[in-house]
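Omission of a single protein chain aside, the complex is shown with its protein chains in their original locations.
== chain A ==
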Amino acid sequence: MRRIVAAIAGIAALSSLALAAEQVGTNRVINDFEEGSVSQQEGLASWQLFYEVASHPRCSNCHVGADNKPMWSGPSYGKTRPHGMNINAGESRIGAETLPCGTCHTDAGGMETVSNDTPHAAPRVAMVWQLAPVEAEWFGKSSVYICEQLKDPERNGGRTVRELAEHLDHDLILHWAWDPGGNREPAPHSLQESMDALMKWAAAGTPCPTE
């Protein structure tokens, strides 16, 4: 099923009319699609592609709810469970109240690259490690729920879909999701495909699945 949906999304990428390509980050662009140029069916396929990304453990493990506890789930963890060591990122979502995420997920700012190849070591990027905002809860949530959430300015940081797509490329923790190192499974598709999927979903009128 996943492959079929991905194939449909791939075909959609070729058939849709790309208006402009704007560079927003390293090797990635915002591709605009004319409103109405993407069918409802293509829009839903694009949403499905994005949902596969959002629901993948590399993304959802840190998009957790109000208990502020990151999750350990996915093929590299065996059974699903909360982050070991009694970790709680607090309302600050960066662990400021007790133990900063950055104590172990150190900020490698100032370095061009940082290796995350050691299995079981805390992954690091060149920014402060943190949970996503609580209103962006994804872990265990359905496609319908996340779809409605992403169009809701109250829960998406007051962003347009285009701003969401740009946001994807401005966060180094997100970049890490596709290059996680160690024995971790990367997020599916690619960052560029995820950004394109959001833009096509918007051009189709942000359709959401009904169940």
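The criterion applied here is as follows: contacts are C-beta pairs under 8 Å (C-beta built on N, C-alpha and C of every residue); 3 or more make two chains touch, one makes a residue touch a chain; residues count from 1.
Heads up, the rule we're going with is that contacts and distances are computed from a predicted model.
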What is the protein name, per UniProt, of the chain that does not appear here: "(2Fe-2S)-binding protein", "Acetolactate synthase", "Branched-chain amino acid transport system / permease component" or "Cysteine-rich domain-containing protein"?
"(2Fe-2S)-binding protein"
Taking the entire complex into account, which one of A:27, A:86 or A:210 touches the absent chain?
A:86
Identified contact with the non-displayed chain, of A:97, A:135, A:152 or A:185
A:97
Quickly run down the residues of chain A that touch the omitted chain.
85-88, 96-100, 102-111, 114-115, 118, 120-122, 124, 126
